[in-house]
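Note that one protein chain of the assembly has been removed; the remaining protein chains are unaltered in position.
Let's look at chain A:
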């Protein structure tokens, strides 16, 4: 464990300049910066969205990952009708329309897998591609499901696709739209709590409640008001983390959850407003308000 940390230390120290120095805060910094970087690579969350959401996605700063409902949307999937297919030498460009908008999808042609049939690592892909090719190949005006990442070139937004496959069952299209709605509600209103699940927008409730079940399971007996996922994480940490009756400081929470301070501050405000936590020795130290 120690040696692992040290390794990180040197590499980060080299680039950051402050590596050799301080003792006490090092673990906190360790938690913060590397996991921030790692998050981008390890966040394999595949989020179902609508094309309108893809077009409305924002970047917190240029070159940053796209965010939808202020949650990172590293990989996305959506279903729409193929309006146009144009095959070029390096990529296939699809125009996809799902009724909420239209977006271009580029799938790069992997020349190595196309050229050499013998490449071991590609073999499974090859076979799958060949046997399923005619069946799952998207056709113009047919529905297709796209898995990929949001990109932009100049001012034009497009999707770099890992996979584009035809959808033959219309129910899959509808379920996808409901899923996108449920996930949107999850990120904006938080997981549905049992009492409130009846109020969720009609369609999403089933999926919502089950998602909530996972996160909610340690939130104790009392039903929490609807809150953002970050606020919920902060609340759960405050509940479970051993602490004195002074509660926990926002910095410590940020370190424990590997979250940036502004996010924790915002979550704190949300929880304070909701009246489920209170500030103790100073404005940045919070404890659960139990009654």
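Heads up, the rule we're going with is that a residue touches a chain if its C-beta (ideal position, glycine included) is under 8 Å from a C-beta of that chain, and two chains touch if they have at least 3 such contacts; residues count from 1.
The rule is short, and it goes like this: contacts and distances are computed from a predicted model.
From the set "Putative ssDNA binding protein Ssb3", "Peroxisome assembly protein 22", "DNA polymerase subunit Cdc27" or "RBR-type E3 ubiquitin transferase", the protein name that UniProt assigns to the chain left out of the figure is "Putative ssDNA binding protein Ssb3".
Between the chain not shown and the residues A:74, A:150 or A:180, the one that touches is A:180. Contact with the chain not shown here comes from a single listed residue; of A:81, A:107 or A:243, that residue is A:81.
By the touch criterion stated above, the residues of chain A touching the omitted chain are 49-50, 52-53, 55, 81, 97, 99-102, 141-143, 169-171, 174-175, 177-178, 180-181, 184-185, 201-204.
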